[in-house]
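A single protein chain has been removed from this complex, and every other one stays in its place.
Each chain carries a letter (A, B and C) given by its place in the written order, and its residues are counted from 1.
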Amino acid sequence: MRLNAEELACNRGGREVFRGLSFALSSGEAMVISGRNGAGKSSLLRMIAGLVRCAAGQLTLDGGERDTPLAEQCHYLGHQDAMKPSLTVSENLQFWTEFFGARTHTIESALQAVGLAALTDLPAAYLSAGQRRRLSIARLVSVQRPIWLLDEPTSALDSPSQKRLAELMQGHLAGGGMIVAAAHGPIGLERARELKLDPA
Amino acid sequence: MNLGPHADFIVAAYAVTLFVVAALAGWVVLDYSAQCRTLGDLEARGVTRRSQRKG
Amino acid sequence: MIAFNALLVRDMRLAIRVGGGALMGALFFLIVVTMMPFAIGPDLALLARIGPAILWLGALLASLLALDRLFATDHEDGSLDLLMMGALPLELSVATKAIAHWLTTGLPLVVIAPLLGLMLNVELHAMGWLALTLLVGTPALTFIGLVGAALAVALRRGGLLLAVLVLPLTVPVLIFGVAAANAALFGATPFGPPFTILCALTLASLVLGPIAAAAALRHGLE
Partner (left out) sequence: MPIIDFANPTRFLTIANRALPWLIAVTVIVFAIGLFYVMNAPDDYQQGATVKIMFLHVPAAWLGMLGWGLMSVAALGTLVWRHPLADVAGKAAAPIGAAFTFICLVTGSLWGRPTWGTYWVWDARLTSMLVLLLLYFGVLALYWTAEEPSRGARAAAILSLVGAVNLPIIKFSVDWWNTLHQPASVFRMGGSTIDPALLTPLLIMALAFTLLFATLHLAVMRNEILRRRVRSMRLMQAQELAEAT
């Protein structure tokens, strides 16, 4: 499987953020996007996720399921956690798992993987920011999708959780997945390629 | 006791009152047992309150 | 189908849990209807005559104002991004949210309408028909309001903007809803024609509302 980006350009609010951006990513590869604030890191991730339109250029996925749009093969971990405070931990995860069309028997192991298995029946309102973040990460594990788009995934995470996330990411890559992450510092992906976004 | 021509309304008034009070009491009892169950559950898992921890 | 059920159940759960607004619409309805006699006066004959109009206006305002937060909360916590990335087409997701919203907000309005009709001295025998017009008409209000809710969240504004955008669009529903209710109540005109048109309006909005709302979200949220 291979993700190709050709001559991408991005306009936000009438301003050109970047253009002429090309890259290719194969199965098992990770790419870290860096660049100063406003360089378009988040916009690029949202573009791959189908949430922002490409002003020019195109994104294609070779291999994989032909009929499925690119957005439906991506997991997007944005700045917000998309978890509802009045639902319990497992209700939250169960909803996203079912909504993305996966079987729900993966929920327990996904919560185990992020270290929240003891809190399944707790309403998410009781969780700290880091715990909510981990619940959000559990979504990536409970539903299989080949491309992970992570926007500053380590924010709000303490170092044991960061290590756990790094293990999850390594596992995902080993299984033939791809990761595109936006980050300011290291996020635990040693062999990741780097894409530096410079203002156009 | 003769309730006269408007017996239905008198009976209905008493019935509604009984129903509302019963619903309130039922809610209180159910809520009480639910809270006790949750508390017991949490205590069984070894969760403690801060006030107990000090002691 | 699993995704549809999951979203429906989640939204209904959110509405009835702490912080949800399930009965707030019904409460607002009750208050608006109560305020009317203070303005008009407690003349029962007059209230009985304009009762259907008061109930319909109250239901209209209640179901529109309750829509304010329909997409806003999902937008603020990032859920809306993920809802767009599911296998369920956005139009269907939006429609599902609207159905859940109607079940938790619109349906209670229909249920308490006869009680409020009693307070307005509306004839008992016609109360069922009046409730029927609301049962058929309120989904149209929800699905038309859906477009306003989507536009409001795309513009990052809430509250009155929604009402300003949507109220003019609900004019036909109001006209035929009140016409059908009055026909059932006073029998001066036949009930069938306005009621059939009301049904048609509802069916049309069930289709058009989600399409327009999804388009508004797609274009507005980039």
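As a convention for this text, contacts are C-beta pairs under 8 Å (C-beta built on N, C-alpha and C of every residue); 3 or more make two chains touch, one makes a residue touch a chain.
Fair warning: this is a prediction, and the values are worked out from it, not measured in the lab.
Peer 1: So which of the visible chains would the left-out chain be touching?
Peer 2: Answer for the hidden chain's contacts among shown chains: A, B, C.
Peer 1: Please pick, from C:2, C:27, C:175 or C:199, the residue that touches the omitted chain in the full complex.
Peer 2: Here the residue in touch with the unshown chain is C:27.
Peer 1: Just to verify: which one of A:86, A:106, A:144 or A:170 makes contact with the chain not shown?
Peer 2: A:86
Peer 1: What is the set of chain B residues that contact the non-displayed chain in the whole complex?
Peer 2: These residues touch the chain not displayed: 1-7, 9-10, 12-14, 16-17, 20-21, 23-25, 28, 31-32, 35-36, 38-39, 42-43, 45, 47-50.
Peer 1: Which positions on chain C touch the chain that was left off?
Peer 2: 18-19, 21, 23-24, 27, 30-31, 34, 37-38, 41-44, 118-119, 121
Peer 1: Please identify, in ascending order, the residues of chain A that touch the omitted chain?
Peer 2: 85-86, 115-116, 118-119, 122-123, 125-128, 130-131, 160-161
Quick note on the criterion: only the chains that are shown with their structure count from here on.
Peer 1: Are the chains arranged, by touching, as a line, ring, star, complete graph, or other?
Peer 2: Chain contacts: none of line, ring, star or complete; other.
Peer 1: Using mean CA coordinates as chain centres, what's the gap between chain A and chain C in Å?
Peer 2: That pair's centroid distance is 37 Å.
Peer 1: Calculate how many whole Å lie between the centre of chain B and the centre of chain C, each centre taken as the average of the chain's C-alpha atoms.
Peer 2: Comparing mean C-alpha positions, chain C is 33 Å from chain B.
Peer 1: Can you give the whole-Å distance between the Cα centres of chain A and chain B?
Peer 2: 47
Peer 1: Enumerate the residues of chain C that touch no fewer than two other chains.
Peer 2: There are none in chain C.
Peer 1: Taking the complex as given, what residues does chain C use to touch chain A?
Peer 2: The touching residues are 2-3, 5-7, 9-10, 13-14, 17-20, 76-79, 81-88, 221-222.
Peer 1: Spell out the residues on chain A that touch chain C in their complex, using ranges where they run on.
Peer 2: 46, 49-53, 68, 71-72, 74, 76, 78-87, 91, 94-96, 98-101
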